[in-house]
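Only one protein chain is missing from this complex, and each of the others stays in its spot.
Labels run A, B and C following the written order; every chain starts at residue 1.
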Amino acid sequence: MSLPMGPNRYGKAGIRLAVVERDGDAHTYTDLGVDIRLHGDFAAAHEEGDNAAVLPTDTMRGTCFALARDGIGSVTGYARRVAERLLEASAATTAAVVEVTRYPWARVLIDGVGHDHTFVPDAGGTPVVTVTATRGQGVTVVGGIRGARVAKTTGSAFSGFLRDEYTTLGETRDRIMATTIDAAWGVTSAEVDVDRLAADVPATVLAAFAGHDASESVQHTLHVMGNAVLDAHEEVTWIRFTLPNEHHILSDLSPYGLDNPGRVFLVADRPYGVIEGAVARPGVIPDVPW
Amino acid sequence: MSLPMGPNRYGKAGIRLAVVERDGDAHTYTDLGVDIRLHGDFAAAHEEGDNAAVLPTDTMRGTCFALARDGIGSVTGYARRVAERLLEASAATTAAVVEVTRYPWARVLIDGVGHDHTFVPDAGGTPVVTVTATRGQGVTVVGGIRGARVAKTTGSAFSGFLRDEYTTLGETRDRIMATTIDAAWGVTSAEVDVDRLAADVPATVLAAFAGHDASESVQHTLHVMGNAVLDAHEEVTWIRFTLPNEHHILSDLSPYGLDNPGRVFLVADRPYGVIEGAVARPGVIPDVPW
Amino acid sequence: MSLPMGPNRYGKAGIRLAVVERDGDAHTYTDLGVDIRLHGDFAAAHEEGDNAAVLPTDTMRGTCFALARDGIGSVTGYARRVAERLLEASAATTAAVVEVTRYPWARVLIDGVGHDHTFVPDAGGTPVVTVTATRGQGVTVVGGIRGARVAKTTGSAFSGFLRDEYTTLGETRDRIMATTIDAAWGVTSAEVDVDRLAADVPATVLAAFAGHDASESVQHTLHVMGNAVLDAHEEVTWIRFTLPNEHHILSDLSPYGLDNPGRVFLVADRPYGVIEGAVARPGVIPDVPW
Partner (left out) sequence: MSLPMGPNRYGKAGIRLAVVERDGDAHTYTDLGVDIRLHGDFAAAHEEGDNAAVLPTDTMRGTCFALARDGIGSVTGYARRVAERLLEASAATTAAVVEVTRYPWARVLIDGVGHDHTFVPDAGGTPVVTVTATRGQGVTVVGGIRGARVAKTTGSAFSGFLRDEYTTLGETRDRIMATTIDAAWGVTSAEVDVDRLAADVPATVLAAFAGHDASESVQHTLHVMGNAVLDAHEEVTWIRFTLPNEHHILSDLSPYGLDNPGRVFLVADRPYGVIEGAVARPGVIPDVPW
């Protein structure tokens, strides 16, 4: 028996490059990770060991370095150049998916002034952009952020929930709510300034998180954050969040003869809750699978 | 503006429990991780902060511990009991997805004899089973393995591939091929003995990997492994692999005045290739998204 | 044969607690990790299974939570209270070593204003303080920082080095120098404000790193940074650094017909250089082993 090849894709992961632009005294430093997948007709490679249609993954790596030669400019634009080049180079490819992670750096401050050529990692999460270039169906861009941690010490409750025989959790009207935000968002067209949104959308999300002091659950705050983004950014058509509920458990100090008026918390790793959901404009379906 | 809640799910991740069965002198030791997601109608929680339909994720944790009280028996059966219980407990849930990872342990051998109550981690990858219990559409089971590393020192080539202006990779008719196999597979029904397949499918995969000495690429071997599984296991309807190409690069010793006849290799972490694909019986579509 | 117990110590690692102080609208949020080791006479526990002198590691955990009840105040002071309490509680202990890691958080900025009760992780490395309370020999404090990444895009050379038959590295007068600084420093007495130094010493180190544009090696910059700290902070008596040399390798674009004027770099994980060294005031010996 030999069954034919089913759905497949291939590519290169873990490409890492830094680009320095030296126009004038103040350098710019761009630190990127790239992940590539090609979808298309690669049946002969799988079924017959015929590699004629297979662009090596090493070539994908080389393409990333070569196309960085003249500078990155917009990260989204760079991701698009790589995706369109791979589509052009590989006739068997129907869709080239290029995900670029930008590790954020900031100028080190010396007496409050940014240094010309010394950099430190910036706070906040890590922006990610995914560009899909297709043969005949245009280009789509999805923006995103990963690892944006945030915690609030009040303004969060969890009560009135469903109980069954395995429910022992107590209700609370005031707890710590902490999470590490991963989010992805769609835009109206590939021409939108997705690099700018990589900064602006997380700022909107954080402001909504901070401002939502009537939070009844992580789910409740997720919906508020999603709405805030779609309110503030007309180019965004949907946003999806993955929010771990990073539990901070009020420590029981009574065995030591002490009370604990919302002061000392055990920071737990696991198990942890996971809350995932999308908010979209009418008629829009987020085009990312679970 | 308040847009309604879009697609969503929630659950508990990172639940870890060990179960000891003490029937007689020889104990059994079962070490599990559990990840749960509920899909359903949780709009009120998101939009109104009304938690009446929300079973706490802490209850999911408690359910896992309580249902382990009488022993695990089949891991697949345990996953199913948890999934069905959560579906029953939460009227708003339309699908309860329970993924159980079984960390493999073996009896420590003392003078070649397995010890009654002392255990060490077993070699090989980590079995995973995912049970989805739905309201009205039955139960589906997907088997799997994660992290099954394997390497071969000959019998693997990569040549005759597509070249463009960014291609510098040399052709080779003999290389090291190494990967860490992640695989998932569907079965004909939820009644199949998926625990047995968790051992048998990886054995078939490894034998196919070892036996495929005419490998022209990771893709080529993927197809062979997929066919081997569907040939050997009639209950399996599709199998999908994710195979990193863990590059071993022949070290250039010529600067030191030495040749290198396929002997010394640099073990690279990244970038690495990623080859993903499924083989399925006629008419079957693997029901897992990328 | 039964040989007596040799050198030993024990304790609790991975304690994690967060403390909220709610004096007024603006909360403070302190997020700590604690690691404890007790040294002393625990021979009976090892040799005879007699636990009468063994304070459980669970009690060390409880002590950390109980002593946080009234707020942390100075992190160094908290570490000292825990160390001194453990010395008091355990008569067999001759030295209690308490290492406290402070995970840095900052108020989230909303329109440029710090929020009262919402926090995000701060940039920069993670401060660590180690307090050793001894029976009869007083208290010593060692400050430190971990994971302070920094990169500079010019002002760093590496040339004129020793060559042998296995040396192929080219000389360079201009490269990227990047590292992730781990440092520990001794102070003149346990009464020094080590919490303040946890901010001030890294600032001095970063300024020295940025300012040293005649760097001939990581070693060279290490010595400059060490001197800068001892110059600026009279309470510091020695400082020791561990500096990975995080190689950024100029990408060879010539196969693609492109030059690379210091612009595109491969960011390598490994192998990586490791440069370690201490600078101390005359007569002072850093009291930490390699």
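Rule of thumb we're sticking to: a residue touches a chain if its C-beta (ideal position, glycine included) is under 8 Å from a C-beta of that chain, and two chains touch if they have at least 3 such contacts.
Note that the structure is predicted; figures quoted are calculated from it, not measured.
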item: Missing chain: touched chains present in the view; value: A, B, C
item: Residue, one of C:G24, C:G49, C:G112 or C:G257, that touches the chain absent here; value: C:G49
item: Residue touching the undisplayed chain, where the options are B:A199, B:L266 or B:I285; value: B:L266
item: Hidden-chain contact residue, picked from the options B:A151, B:L169 or B:A190; value: B:A151
item: Positions on chain A contacted by the hidden chain, ascending; value: 165-166, 168, 255-257, 269-270
item: Chain C residues that touch the omitted chain in the full complex; value: 1-16, 37, 42, 45-59, 61-63, 66, 89-90, 158-164, 166-169, 214-217, 219-220, 222-223, 226-227, 230-231, 238, 240, 244-245, 269-282, 286, 289-290
item: Touch list for chain B against the chain that is not drawn; value: 16-22, 27, 29, 31, 62, 65-66, 68-69, 71, 105-106, 108, 110, 115, 117-124, 148-155, 176, 206-207, 209-211, 248, 251, 253, 255-256, 258, 260, 262-269
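What we mean here is this: only the chains that are shown with their structure count from here on.
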item: Chain-level touch network, classified as line, ring, star, complete or other; value: complete
item: Centre-of-Cα separation between chain B and chain A, whole angstrom; value: 24
item: Distance between the centres, which are taken as Cα means, of chain C and chain A, whole angstrom; value: 30
item: Intercentroid distance (Cα basis), chain C paired with chain B, Å; value: 38
item: Shared interface positions of chain A, touching two or more other chains; value: 16, 62, 66, 269
